[in-house]
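Have a look at this one before I ask anything.
Of the protein chains in this complex, all but one are displayed in their positions.
We call the chains A, B and C, going by the order they appear; numbering starts again at 1 in every chain.
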Amino acid sequence: MISVADICFYCLGAMLLILAGLTVLSKNLFRSVLAFLGVILCTAVLFISLRAEMVALAQLMVYVGGILIFVLYAVFLTSELGGKMPDPGQRRTFIAVTASMFSLAVLLGLAWQFYGPLGAEQVIEPNIASLKSLGFRLLNPGPDGFLIPFELISVLLLAAMVGAIAIAKQSAKSGAKS
Amino acid sequence: MCFHDSITSCMLTLTWVLPLASAAVMMLFPKDRSGLIRWFTLTANGINLALIVLLSILFIMHPPVQTGGTQTVLAFSANHAWFPLLNIRYHIGVDAISLSLMFLAGVIVFCGTLASWQIRERTKEFFILLQILAAGVFGSFISFDLFTFFVFNELTLIPTYLLIVMFGSGRKEYAAMKLNLMLMGGSALILVGIFGLFFSSGIHSFDMLELSQIHFDRSFQLWAFPALFLGFGILGNIFPFHIWSPDGHSSAPTAISMFLAGVHMKLGSYGCLRIAMYLLPEGCRPWMNVFLVLAVAGVIWGAFVAIKQKDLKYMNAYSSVSHCGLVFLGLAALNSIGLRGAVMQMLAHGFIAPAVFCIIGMIYTRTHTRLIPQMSGLMASMPFLSVCFVLAGFAALGLPGMAGFAAELNIFMGAFGSSSLAKVGAGLAVLSIIITAVYILRGVNAVLHGPALEGSHQLGDATFAEKVPLVMLLSCILVLGLYPGPISTLLDHAIQPILNNLNR
Amino acid sequence: MDSMTTLASYGVLILPLLSFLLTGLWLGRKNWIASACTATFLMGLTFVLAVILALGYRTQILLHPELYPSATSVAWEHSWMTFGPGLAAHIGFYLDPISVMMVVVISFISFLVHFYSIGYMKGDKSAGRFFPLLSFFSFSMLGLVVSTNLIQTFFFWELVGAASYLLIGFWYTKPSAVAASKKAFIVTRFADAFFLMGMLVVGTQSGGFDFLHVNDPAAAVILNRSVGTGMFAFNLLSVSTVLIYLGAWGKSAMFPLHVWLPDAMEGPTPVSSLIHSATMVVAGIYLTARLFPLFAAAEGTLRVVEFTGAFTALFAALIACTQTDLKRILAFSTLSQLGLMMLSLGLGGSSEGGAVQTLAYTASMFHVFTHAFFKSLLFLSAGIVIHAIHSNDIRDAGGMRKSLSWTYAATLIACLAIAGIWPFSGFFSKEEILQSALKGGHYIALAAGLLTSVLTAFYMSRYFILIFHGTKRSHASEHGHDAHEGILMVLPVLILAVPSALIGWLGKDFFLAHILPYTAGASAAGISESHESGSFSWLVPVTSILIMSAIGAGWYFYGRKKWSAGFSEGQEPGWYRVLRNKFYVDEFYGFLVRKVAARFVATPANWTERKIINGAFDETSGVFRRLAIRLCKFQNGQVQVYLSVALLGLYALYWIGRMVH
Partner (left out) sequence: MNLMGCLVLSVALFAIGAFGLLTRRNIIAALLSLELMVNAALINFVGFSRFGGPSTGSGTAWHMDSQAGSLFVLFAVAVTAAEMALALAIVIALYRQRKSLDLRELDSLHG
């Protein structure tokens, strides 16, 4: 029995995959980035439909607000937008197709092996991924909480930012010199 | 003199600890103090040689009484757990075979140190590596635990490689790589065989003496024996796996050529006797015919190829192939005379080939060539070296009164007293003494005799440091050749358990 | 055996060895005169001891046949190496008629040669090296003749070879000497390999190496069996004795292994003298005589001995007639005489009767004995001539009668002796040989012996006349410094002239009475009976007449008609060229060694070694190297390739894991 939610899911999934395909196949880097934006938006919608609003939010904020901006900056700084990207060549394509097909086959096989037969008796969790509960969980210093990983992640992010700036800046200096 | 057992076994351990320790100490020496390094190495090796001589005297005074069974009775033995999880033990001891080879190794290492006296570059590295090499060999000869034996055996390979590459001449990279690849290949076979012995024994032991009492499954013996024998045979220079040795010898510096020919190869034939034949008697009999054919082929082949060599070192290397073939012929005779002859030939060749290499090295430092056609009439300018060369050459061609003859006589007699295939093989091998005479005399005559070359009068004879090793080696050759009675009796006792096992 | 004799027997071996060590390690390098005198003195002492030994042997053993029925004893014996029950090698001292005779002869001649060498080597830079080697040579030969067993024989046999190698190549800067030394060693070594083989077969199969054991009829019975199958079936006794005889064949330079001996005269003349008379070449004869009972038991072996001897005797005598080198003529005469000795030893081959065998054996030993004296005399006097004319070529000699009068006399005696003129020593021994050939019915051998005798007389008269008569052709004497005879060199020659002349007469009866093979049926009675029956007395006048006429012919051609030593360029007839070139045997060997052995054995072997065996290794490692180069392509630094490999590898591992479970 197919519900409306299912149809929405399938449509969303199809869109997601098409956009992903565009991301990896488009000859133009800018289009590729745009398709990737689409992928992220679709994923966010998917997360919402899976009742993970907090995650969707984070996804949108970090990816669209952060990563994608980075990427666009990088693209603008490095490439001419209209240019076609070079072709990978037949052999590489063949190997890549083989590898990805193997990935598909092996992972699907594994998924089927462990979860396929259970499709009918799914346990649908209650709505536990609400913003509030997650937030409490995240900042809980107790044994159940994730305060320490949270803080570590923030330190990591900070370090990464500093590092990124340092790398870009240092090479800029040396580039200016040369 | 009466020493407590623990003291003598400690002395035995010291024979490999001392070189290793001296290598470790030398690492702390400043690089540029080459004189100090040389003297230090010489002292260490001299002490080691004295130690071995002392042990030999003790051994001769109280030889271990063989019980007449199949188990070798060791002298100076010690047996400690080393890695109990795999039942690896530090089991050392000597019988007449290994002790005589220890003596050989001691003399060769000492002489090799003296023969390397003139090494001027990277002296420190040279002597450190030499000492590690020596430690590996001494350790191998005293080990009666297969695993320990193997470890010590492997310890010799890498220093050999480095020594040839760093201090060699000619196509040294090729030669060193070839040598190491082939010997490593041999080691791989040995390792397979050793693990086979370990697991098939049912007692999970690496101990040779315990394993010698086990009756292995016949089918196991039939595949393990060739693996072990061939593995050691490659090291022992068996035809057609001898090809590492000519290139290796000729590229190596003098001391290493001496060491390879004198001691390292003997480790191979020793392994063939002590491990392959002793532990796997049933596998030995059917396979021995194959190895007999290889041995005789090596004897004749090496001699014929030696005739055509222009490089003195190559000539001697192929002569080694021929002489090592005789060792295997003796082993293949499978009787006490043959086995004894094989061990005596190990000793004889162990003294003769290094002596020749030593002389060739000394001639090379003077003439800067080793090619026979480029030399002539050196007798006039270097009489001492020439006399030594003639003597060593006579020894190599098996002149009575020299070590080679005593050994060859035993081998031929053993083979004549063995199977009919062995008789035919012995007949052919006897004929090789003609070819040996041809190439030895060709080398000696071309190099020493004939009109003297221009300017050869300034070349100068051997210095004192060069005379010492030559005199030592030649006296060993002469003593062994003139008076082989006592050592052959001692060897007889040591061979008896192996033979009993073979006849079981 | 009293202690004096035993002591003498030790001394006979130890003194030459001592001389070798003393002069070789110490004196020779400081002062050659001191070393020469020491060596000569010690050899003289050795001779004295040898005489003492011989007298002791005679009084205590030889004259007590009731105690020593075969007149054989072992003075002392020390174990050298033990091989198994009964199989042992000893160093010992064997006493029997021929060993004692040889000890006396060797020490006597060696002493004289040492003495002579003092004069001969004067002025030679390397004289200090000469005497130790000479002593060593004598020591080796003495050790050989007193051997108690085959292994000791082989031991010293090889030492003799080595010593001769060193002595022939003594003047090592002379390429011809170097080549000759190598040739001598390798040719004899070739034979020795067979000797070793035969010895091992005899020893291991019969269960002992001692002569007392091997010469026992029981040993021959054990060995006398057929081994092998089909085409390879052979009689063990025949094969092993022929193998041993091959050793003697090479050492005694029988055709076709004779090639080393004429070249061996490249060494100093005293060495040639020693080699040709007492030390080296008679070793082969001696070995054959030593194993005579075993050989006699073997079917056919003695025939081989006989025919090699006969052929060599004739062959060498023919060549000797055409040579122009002084020492080479003598060398071929040695070959020819050795052939006679071998022939004589082989005469017992087909005869059943012990008497012929015994007579022939005795004759052979007798000839060894007499030959040693006159041959060393010939060489030593040739050395004087060579010293005088500074040349080896007989065409440079001539008219030396006046300046070398003592040598002239001595050489005359020696030539008469070797030619076999009564009453010189050669006559008696040669006569015995011919008689036994006749008595045994070996007419081929008899003919060969007769012809050889005639030829010998001819070429010796040629030799003698060309050197001492005629006009002086020597450049040395033209240039004023007249040839002279040093007393040091003449004295030994004169001493040797005495036994050369007389020893045959004096020794004949002794030999006939005592030098006997200890085979069954050998007895002095039988031999003297057959000898004195007189039925063969026509042989003596016939041979004498033939020899006299040969000498006359020599005199006629070379003395009266003044033939030169050889034909001049271009006028040489073909047969003469063949003879002068020694039947091209050397050339044939050269072809065999250089072309056949080198080109078809050693070169292909070397090629196979380099290309195939080493090539196999290189190819194997090449396969891996090429594989590695292929694999290197994955390591091209491109992260995507690494990723693909990693991913595919991951799945491959996954797949393998699934397969395994």
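Following the convention adopted for this analysis, a residue touches a chain if its C-beta (ideal position, glycine included) is under 8 Å from a C-beta of that chain, and two chains touch if they have at least 3 such contacts.
Values in this document were obtained by computation on a predicted structure and should not be read as measured data.
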item	value
Chains on display which the left-out chain touches in the complete complex	A, C
On chain C, residues whose C-beta touches the chain left out of the figure	632, 635-640, 643-644, 647
Residues belonging to chain A that touch the chain removed from view	3, 5-6, 8-10, 13, 16-17, 20-21, 23-25, 29, 32-33, 36, 39-40, 43, 46-47, 49-52, 54-55, 58-59, 62-63, 66-67, 70-71, 73-75, 77-79, 85-88, 92-93, 95-97, 99-101, 103-104, 107-108, 111-112, 114-116, 118-119, 121-125, 128-129, 133-134, 137-138, 146, 149-150, 153-154, 156-157, 159-161, 163-165, 167-168, 170-172, 174-175
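The working rule: only the chains that are shown with their structure count from here on.
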item	value
Most widely separated chain from chain B, with each centre as the mean of CA atoms	A
Centrality ranking, top chain (CA atoms only)	B
Centroid spacing, where centroids are CA-atom means, of chain A and chain B in whole angstrom	68
Rounded Å distance between chain A and chain C, as computed from the means of their C-alpha atoms	101
Chain C residues touching chain A - in the complex, by the definition given at the top	640, 644, 647-648, 651, 654
Residue ranges of chain A touching chain C (in the complex, touch as defined)	92, 95-96, 98-99, 102-103, 106
Of all residues in chain C, those that touch chain B in their complex	79-84, 87, 89, 151, 154-156, 158-159, 162, 165-166, 169, 172-173, 175, 178-179, 181-182, 185-186, 189-190, 192-193, 196-197, 200-201, 203-204, 598, 601-603, 605-606, 609, 613-614, 617, 621
